[in-house]
Structure formats: C-alpha cells, structure tokens
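Left out: one protein chain. Kept in place: all the others.
Now for chain A:
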Amino acid sequence: MAVMNQQELLEKFLGQTPLFLGPDPDIMKEHDIAPQTDEEARALQLTTDPRVISLVRSRLQSGVNEAFEMEEQMGAAPGAKWGDLICGIYSASGDLALSSTGGVLVFSTLTQHPVKFIRKYWMNEPTVGVRPGDVFMHNDARYGNIHNTDQSIIIPVFHEGVLIAWISAIVHEGENGAVEPGGMPSAAESPYMEGLKISPLKVGENYQLKRDLVTYFQNSVREPKLQLEDMKSKLFTTLRVKQRLEEAIADYGVNAVVATLRRTLEDTKEEVKRRLREWPDGTVRTVLFADSTLRENVLVKINLTLTKTGDRLVFDFRGSSPEFMNRANNTVLASLKGMLSQLFLSFVWPDLPRNQAVFAPIELVVEPRSTLNSSYETPNAQSMMTFFPAFSAGQAAVAKFLYSSERRYTELIAPWYNMITTFIYGGITQHGETVGNLCADLNGMGGGAHETHDGEHSIAPIFAAMADIGEQEFNEEENPFMQLVSKKLMRDNQAFGKFRGGQGYQMMMTTKGSPFWGFMTTCIGSKFPSITGLFGGYACPTYPLCKVKGVNVFEEFQIHPERFSFTIEDIMNDRPFPNATYSTHHMGLQFELAKDGELYMITQGSGGGYGDVLERDPQLVMKDLEEELISPWTASEIYHVVYDPDTLRVDEEATLQERLQERQRRLQRGVPYQEFVKTWVTNEPPADLPFFGSWNDRDVIYAGGYAGMPQTKMAADAITPVMMPDPKDVRIAELEQILAQIQHGMEPSHG
C-alpha cells in the first residue's frame, strides 16, 4: 500500500509538473468536431430560423473571403501573393467552422489542433492566459500544420467577457531559418535542421505584436523583413474577420453567430454522411510508389485500402513504408488528414462549406512509425513527398466508388498531377537582400483527365482549389534569376488515354548578377510515375532535373544567339554549347550554388489519363498534334491514328482498321491472369531494388536493398525507423570500388 501511495504521489507530481508540453496525443489524433457545449445548445435553441443561419453564414463567409483577398494583397511572402493561405473562423471549442473559399484547403482540417492546444494548456496557465487582444502563432507541424514553412496568427474573440470564437490566418511564408533556404529543406536529417519550430505561442497583447519576440524570429530566419511584415499582415487580416464577426453580432445577436458556427459544423458532418450512403458499399485498393526521399532514389510504397460501409469511410494505409529517421519526407498524421479532407472539398464535394467537419465522419488507420504517421523525432519539412502520393492513391480509389454512386456532385477525373515542380531559391539579390523562398510554378500542375473531356494544362495545384502561378517578371525584378523559357508546354509530356491529362510546362532557369545564389528542386517521380491513370488510362511520364553547367548563356546570347533552343529536349539532345557539361538527375536537388548563365531545367507534370487510348477521338489526336502537344510517333504508335502528315487529315477507315488490328495484337500478347501471376509474382521484392513497404502481405514491411543495406523485414505493428546512409558516403563507396577495380586491372563495374 505504501508503494502504491508513493507511485500515486509520483504520478500526481509528474501530472502537475510537466517538463515539456509537447504535441498532445489526444488533440492530435482527434479530428471529429468537439461535443456541443451548453452555450452552443442554448444558442441553437434561440436561433430556430434557418434563414438567419444562412444570412449569418454568408456574412461570415464573405468576411473570411475578404480577409483572404487582403492577405493576398498585403502579404510579403510569395506564397501569400499566390493564394497559398487560408483565413478561418473557429468555434469557441476550436473547431474550424468556416474558412476562405480559395487557397490551401489542406489547412481546413489541421489548423484546429493548435487552437485546441491553446485552449487546453494556456487558458488556465497563469504565465500565459487567453485574454481579449491576445495574439498567438505557431508553425510546427507536430502541433498541427502541413510543414513549418507555414506560419499562423491566431486570435481569440470575446463577447461581453465570454470566449465565443477564434480566428486565424495561415500562410506559406517560405523562409524559416532551416538548413537550406526557402523553408522546405530536403537536406534536413532531424527536426532541428528544419528551422523555426514554434509551438502554439502568445506573441502579442492588445493586438500589438511583442517586438522582442518578433525580433527573435527575425533573428532566426534569412528574411527578417518578410517575417515582420507578414506577422503584421496576418494580424490585420484576422482583425478584419473579427470586425465582420462583430458586425454580424451587432446585426443578428451573439446567439445567432454562435449557432451559425455550430450548425455549419453539424450540418456539414451530417451531409457528408448522407452523401457517403450514396456510394456503393465495398473495398477499393490502390498502391502507389514514391520513388525518392529527395536524397536518393528508393521506392517508398503507399498502400491504401479504402472501405465504405453505410456512412462509414475508412482510409487504411497499413502496409505503407516505414518512417525515415533522417529524411524529411515523413508525414505527421494530422497533415495526412488535412490533405485527404481537401480531396473532398476540392474534387468531390466542392459545394460543401469549407470546414473541418467534411472529414469528421471519416476514419483513418495508419500504423505508428509509418512514413504516413511519423513520430516526433523525425523531420517532416517535405511531408508532401509521402502525403501527396497518399492523396493520389485516395483520389484514384474514390473515383472507383463514385462511378456507380447514386449521385455525383462533380465529374469523375483521373488523378491530378501531384508534385511541387518549381524552383526553390536562396542567396543575395541584386538589391543586396538575403532571401530564401520559392517560385509559384508549383501551382501549375496539370489536371487529371475528365470522364467527358481532356484535363486542363497547368491549371492548379492538388492542394488548393484556387491559386495562382504568379507573375514571373515580378519575381525577376526582386531576385537575380530569370526563366529563359517559362510557360512552354512540353511535347509528349502527356498521360495518354481516351481523354488525356492536362500537360505541364517547361521552365529553364538561370541566374545573373548575384555574388551568392542557388537553387533547389523537391519532387519525386523521376524513375517511377508519381500518379496513376484511371480506367485503362496511362499515368504521367517521369520528370528529371536537367542541368547545363560550365556555360554562361548570357555570353552565348551575345556571340552565338542562334545556338539557343527553347525546349529542354533540343538543348539536352543537341548540346549546343561546346564546352558545357550536360546532365540529368532525380528531382531532389539539395541547395546548390549556381553561376551566372548556367541552366537548371524542369517540367511541370501531366495529370493522369482516362480510358483506353484506342477510344480517343482521332480528331482530338490531330488537334494535339497540330498544337505540338504530341509527336507524330505518339499519334501513330500510342493512339493508332492513320492520317496525312501534311494536312493532318484523318483516314477514318484506315484508323478503324489499325485500331482493330491493335486490339487483335493485344489479344495475342495478353496472358490469362491466373497464368500471368504464376510467373510474375515474387515472394519478396527483388534483392537489388531499394524497397520500403509491404509486398504481398501488408503485415510484413520490407526496408532496404539500397547501398549495401540488406533487405530486412519487420512486423507492420512494430516498425523500426529507417536510417539512410549519407548519399555522399554512398558515392564515395562506389568510387572507391571502381578505383579498386582499376588498381587490380579489372574493368570498372559501374560509375
């Protein structure tokens, strides 16, 4: 008994004396709306007219949309200018009830967590407290965020001394003092290399930012002026929403406002459940493979089993890759929820109110220490490299439910292109400023093919319903770089199908006039396509980084302007600059210094194709050919169209015959399924294939097969984090092996 008392005493002491208030598991694992409070129940009883709810909701929605526009105009961050933000109103319990219509709807589900942390830990904490005029902020994804390049401002709203709501604005700020400039370090091998890690923190009182704290943040990042300006712009943005909220209270009463926030959440949740009942019951499975950690090419499996029963929908990601202890591609579970919720907000039910209740009825199953449910100790700045493919797996799976759904609210589409193909940059500008940020070309992803028409070229990112690709010239005025080719669509960069995916454009980047300047790129999909097609359509191609070093194209322009070409294909294949070096790489380029006039070239990707290529209208094939979206080879060898190459006139009868013959060729080369799997399926991944994830049993996880790492197995419910070798050590080992072979008079095996 005495021992028990001691134990109880110890537990009581530890409970009252937390050494560190880290992310709260109870807050982080929950994504349902909070229970209805007494105040909300009373407000709902007093507000029975649905017209009032509708009016107040419209007023508040206009307020957050207005705030979104304000932040876009005032924000200094490139991300703010291009719509990589949202503004929102939360209930007093911390549920996001309404967010701005456009922007990054991923935030709609995952920004509740820091608000709930503030409520739980700071309201009654005598050294902090929550009072009218207080200003909070956060950026650490482990407390609820996409990654820590996104920074929030959060304010509480009181009415006659009672907390009735919260308001926030959150923006992709870019620079955050990480090991690499620009805020999304792929070189980070621990969370402590990812820059500012701000837990929910009070940064102001009486709506004034505390200058000492702001100075500390400025002192920790490469862009101190941006840090100050955007903290202020977000504060004024939230104050505008507060003004609109107070105007609604003045016009309709506080109960109408509280009731509207609650009713919006509850109605959205119920409507999602009703719509889920329209889907067929069953299970759909999808696998996808991320082919890189951004430091090395390896296969990172994303394994999705999506089960729908009645109004229950369960995303089960068991069998996916283990987490990487020293790579930044890990996903915090809350971030995955945010990404999946905007699958529904942007692509499936865009008519629903923008709030977290869209995801409230949906369940997730992900093993601890999976790369989609990573632990506190792992870096996550490039979580998009695993949660974007998880989104794409979900998008493909949902489409297979929607096809036979009783009712649909949008057209079916093949998976959207899913990578942030853009240049991240850093260095000293022509104006003497130190900067680190990124270009908005990441927002120019190709759309997936629709069930009735082709996908749109470079239309929007998968993570934001409405966003902009920005003005490149504006960028070039501020920074010492230039896109020599900026928005030229690439020929044959197409996901083929009955309807093709929207294509992506080429970017040829160079720098000029800086003493210190460099670039990064952060995408998967250089060896293995990052998305799938749908219903017989093909996936997108793969995308490399192309470099031309040892040349100054600005000098070439003066001496031999005729040498320059305007496509990556021509420059890399024709090699017009005699003394330059030409190389291709995977798209995980850590920050690399560039010299004046050197070329870095990348291409935005294509959305997935829909349906059988043999069903594509030959006239659409000719249109693509005329617009140089495809080559003659693709027209004849992929789409099997017979045409006059001079006039592009289709020979309908010959095309029909050619396509019938191709169908016959398919029947000849195809093997019956059961016979095929006997020879195709192996018990384990190939020994020389770097593979991370399950193979034929989702309870068994493989990890290894890379750079001498043996292919090991582990139980899915007892994952051991993966520690990757330094890519430079791997390269040194390869070169030492070659050196040893040469020294022994042998032919080098590889280089």
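Here is the rule we use: contacts are C-beta pairs under 8 Å (C-beta built on N, C-alpha and C of every residue); 3 or more make two chains touch, one makes a residue touch a chain; residues count from 1.
The rule is simple: contacts and distances are computed from a predicted model.
This complex has a chain not shown, and the name its UniProt record holds, of "Acetone carboxylase subunit gamma", "Phenol hydroxylase P1 protein", "Maltose/maltodextrin import ATP-binding protein MalK" or "Hydrogenase expression/formation protein HypD", is "Acetone carboxylase subunit gamma". Considering A:50, A:133, A:282 or A:748, the position touching the chain not shown turns out to be A:282 (whole complex).
Of the listed positions A:140, A:180, A:291 or A:367, the one in contact with the omitted chain in the full complex is A:291.
The missing chain, though absent from the display, is touched by one residue of A:6, A:584, A:619 or A:712; that residue is A:584. Touching the missing chain, out of A:524, A:539 or A:650, is residue A:539. Seen across the whole complex, the unshown chain contacts chain A at 278, 280-287, 289, 291, 299, 309, 400, 402-411, 451, 490-493, 496, 498, 526-529, 532-533, 535-539, 541-546, 568-569, 572-573, 582-586, 603, 610-615, 633-634, 638, 662-664, 666-667, 669-674, 676-677, 680-682, 685-686, 689, 691, 695-696.
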